[in-house]
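The other protein chains are all here in position, but one chain of the complex has been omitted.
Right, subunit A next:
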Amino acid sequence: MCGATEGGLSLDGIDVKKEAIVQGQVVRDGSPVGNAYVRLLDRTGEFTAEVPTSATGHFRFFAGDGEWTLRTLAPKADPVDKRVIAATGSIAEVVVAI
C-alpha cells in the first residue's frame, strides 16, 4: 500500500485511517529546500514536534484532530508560520514557501 503524495514520503506500513496526518513540502522560489526544519505547534502555540525536511523538502507529522501551526526555519530565511487543520483518517497537504 502506498498512499503518499507523488514525490513525497512513503506511507508504507502506516495505518492512515488511524492517523491525523499533516505533511507537505518546503520550497524556495519553487525549488525544494532539503535543509529546513518544520515545527508543529499546538493550538496554544506550544511546541509539539519538529522534523528536518527530506532531501526533496518533504516533512510529515502525525497530529491529532484540530488546528495546528507549522513553523518553518531555514538557513538565510525568516521563520514562516502556516495554520493547518488535521483530522483522523485524512492527510492535510501543505506547501510552505520561504
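Heads up, the rule we're going with is that a residue touches a chain if its C-beta (ideal position, glycine included) is under 8 Å from a C-beta of that chain, and two chains touch if they have at least 3 such contacts; residues count from 1.
Please note the rule applied: contacts and distances are computed from a predicted model.
Peer 1: Between "Inositol-phosphate transport system permease protein", "(Fe-S)-binding protein", "YhdY protein" or "Sulfurtransferase", which matches the UniProt record of the unshown chain?
Peer 2: Result for the unshown chain: "Sulfurtransferase".
Peer 1: Which subunit A residues touch the hidden chain?
Peer 2: Touch set of subunit A with respect to the missing chain: 14-15, 18-19, 35, 37, 39-40, 42, 44, 46-52, 55, 60-64, 71, 73-76, 79.
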